[in-house]
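Left out: one protein chain. Kept in place: all the others.
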Amino acid sequence: MVDTKVTLCGIELDNPVIPASGTFGYGHEFAELYDINILGTFSFKGTTQNPRFGNPTPRVAEVPGGMLNSVGLQNPGVRAVIEEELPRLERVFKKPVMANISGFSPEEYESVAAELSECEQIGWIEVNISCPNVHGGGIAFGTDPAQAAEVVRWVRRAAKKPLIIKLSPNVTDICEIAKRCEAEGADALSLINTLVGMQIDLKTNKPVLANMVGGYSGPGIFPVALRMVYQVYKSVSIPLIGMGGVSSAEDVLKMMAAGATAVQVGSANLINPYACRDIIADLPRVMEKYGVGSLRELTGAAHR
Amino acid sequence: MVDTKVTLCGIELDNPVIPASGTFGYGHEFAELYDINILGTFSFKGTTQNPRFGNPTPRVAEVPGGMLNSVGLQNPGVRAVIEEELPRLERVFKKPVMANISGFSPEEYESVAAELSECEQIGWIEVNISCPNVHGGGIAFGTDPAQAAEVVRWVRRAAKKPLIIKLSPNVTDICEIAKRCEAEGADALSLINTLVGMQIDLKTNKPVLANMVGGYSGPGIFPVALRMVYQVYKSVSIPLIGMGGVSSAEDVLKMMAAGATAVQVGSANLINPYACRDIIADLPRVMEKYGVGSLRELTGAAHR
Amino acid sequence: MKQGFYTVIENKQIADSTYLIRLSGDNSETGRPGTFVNIRLEGFYLRRPLSVCDSSSDTLTLIYKVVGEGTEALAATPAGAMLDLLTGLGNGYDTTVLNNNSRPLLVGGGCGSPPLYLLAKTLIRAGVPVVIILGFNRQSEVFFEEEFRALGADVTITTADGSHGRRGFVTDAMGDIKYDYIFACGPEPMLRAVYERSGNIPGQFSFEERMACGFGVCMGCSCRTKYGPRRICRDGPVLAKEEIIW
Partner (left out) sequence: MKQGFYTVIENKQIADSTYLIRLSGDNSETGRPGTFVNIRLEGFYLRRPLSVCDSSSDTLTLIYKVVGEGTEALAATPAGAMLDLLTGLGNGYDTTVLNNNSRPLLVGGGCGSPPLYLLAKTLIRAGVPVVIILGFNRQSEVFFEEEFRALGADVTITTADGSHGRRGFVTDAMGDIKYDYIFACGPEPMLRAVYERSGNIPGQFSFEERMACGFGVCMGCSCRTKYGPRRICRDGPVLAKEEIIW
């Protein structure tokens, strides 16, 4: 019997598999397909203070190795999430859920974190710092160590749940940003968010996305994600959630060997709605194949 | 009749297809397979002052979407290149060749550039600034705007050929570095070099590469490369050479629409030794399919 | 929604770069007109959405135009091959708004016509007479004219160049017809022209948008409507005329 349990910031998960924010909605579409209580947990769609429609369409595109999205954080706003989505979720999901939040100013992050901190269903707050800072020249908080630190400082004050900062990979030195987030009190780090990419349609010679560029996700980013998890593991001592292109139980094991305590699965859910169920079902077989008795002990194995 | 000719820093190329440095040796292995004079030109293996063995093996690995390498600039040194490789090349390649150079200090770059500048066969000097600066804490020149600028300044003094700076994609803001290189007198920019990635072998739970991390190349990096070419095209007015995962004539057209004047093909040569020959042969068909009469005019089409 | 494997029974060209593919598999979710399936193709990351053209207890028929690499690969799929499909996607046309006295007009443009076939079949079976206008660019693109007739529909074909049927656009043929409800599917400029030409007459319009998941979780395909954002893949592809914002 293999042991798939892991502990993330004091909360035990039945397994380390967590659908990633933006690829699992608020859970109920998947709950129609399978019992989502088999998941470690899931991270819900990035939620902001106010409802957002997001960017103009087309806002998804196919690329070799995965996809691009420029959804632009469409969500119903934090009040609707608390009043409609969470009660609806409660009926089908009995575990603590991960609240993914976004903002366009440190204040927005703080207030969304404060509101969601009051919800019992929420186990962790995962802060997506890849959003543009509207008061800071529009560059993403997560690409600047000082701005990243500022967001963490504000959210830390408000968050009464374990605080996970989700890092952007579009940086020269992800370890520097990771260390700053740790210093400001992050309880864990999620990495990676999408790489910035583009696709061009030769029929029009124009970028496919109305937004020109978009976030690149899927198997093609796995090598970069794995490397970043490996490097950040050396730089901080808080737990890491690894993600980026994870599509199989083997990928989950690799992420954990590189240093992840838990693993998120994003785009794979979109092309195979049963991806997470299948990965979880396959974990014991793959653990046995590679002689892994307990997943918990695998974390960081590549460093030993 | 479609026109595949382009002009790169004053030198006309029969077509924009250029095998990328490190994937074509010094040309003669490929000359045994096909007439390499069909190429626009090619960029030879990154050459340093002294002979180098490079990193320990394993130094290549497979990943979804491509491969990793940590070859570490194995080359026979600039003297052997001038005395042995170039004379040998002269017998099979009648066009100006692109000299790819590397260094571990600005002085080394300068002196390699100076020596190669004396060679008539060489049409352009392409400076790989992704090497670690041994006197600068070991971070890659190409990831720091000031250090990148310094290399360009030194090489510019020595180079009597059109000077192409090859940018690293592992940066927060590639446009900033591109602008600095332009300001220091670069005649063109090549982008992108490899992304930093990792692969783990579950049989050992260790990184496959002896060097732990390596450069990720192949189709999986195409979306990032295309985006960077698109962004840098907006930031500078010197010509760009686009590369990163290019594997087909369609990819060549996309790179040019994004802003490239010429296109390099790297890893594709390793898995299909006839890749560049096949792409060149396919260009007229694909140009006709998408109504491109002249490749020259395609450059930057996505911006219009 | 269901995920299932389907066997290709036949896959043949029926008009200019237009193919008909018949599949056999679990059709428990393909019976509602206006819904679509999402097909996984070897070597492509995202699935390809195609509308249900016809569905019986054991056969699913799709009609698709080759417009890019994915549909090219689909056209090259031989009989006997297996395809991974998500079925039962989208809301589909709501036919409960009609009764035997209704006089609906169906308008299809190019490869937007396929879903109208199952719609016409469903309406006719329910005793509702169907008048349909199908627009194409030229004769060589026309398909399913006879098939719609065989259902008992009153069919008008328009071609932009006049090489078959009536010369002009679908909207040019709309003036001759008396109708009290409209169903439309086709390229957006056509939908918009039909929307305007049909004035106050109510109806349902089916839209296309680039999709990632196709089942409502990625927010890739959203559009704005008078009642707020809608996901084309789940809240659509069919929108009621009164909610559409152009």
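A few remarks follow.
Chains here go by letter, A, B and C, matching the order in which they are written, and residues are numbered from 1 within each.
Please note the rule applied: contacts are C-beta pairs under 8 Å (C-beta built on N, C-alpha and C of every residue); 3 or more make two chains touch, one makes a residue touch a chain.
Please read these numbers as outputs of a predicted model, since none were measured by experiment.
One chain is not displayed; in the complete assembly it touches the shown chains B. Of B:Asn69, B:Asn205, B:Ser248 or B:Thr299, it is B:Asn69 that touches the chain left out of the display.
Although one chain is hidden here, its contacts on chain B can still be listed: residues 22-25, 29-30, 32-33, 45, 53-54, 57-67, 69, 71, 74, 203, 208, 218-219, 267, 269-274.
Everything that follows uses one rule, which is that only the chains that are shown with their structure count from here on.
With centres taken as mean CA coordinates, the chain nearest to the overall protein centre is A. Chain A and chain C have CA centres that are 36 Å apart.
Averaging Cα coordinates per chain places chain B and chain C 47 Å apart. If you average the Cα atoms of chain A and of chain B, the two centres end up 34 Å apart.
Across the assembly, chain A contributes residues 63-66, 203, 219 that each touch 2 or more other chains.
With touch defined as above, chain C holds no residue shared between interfaces to two or more other chains.
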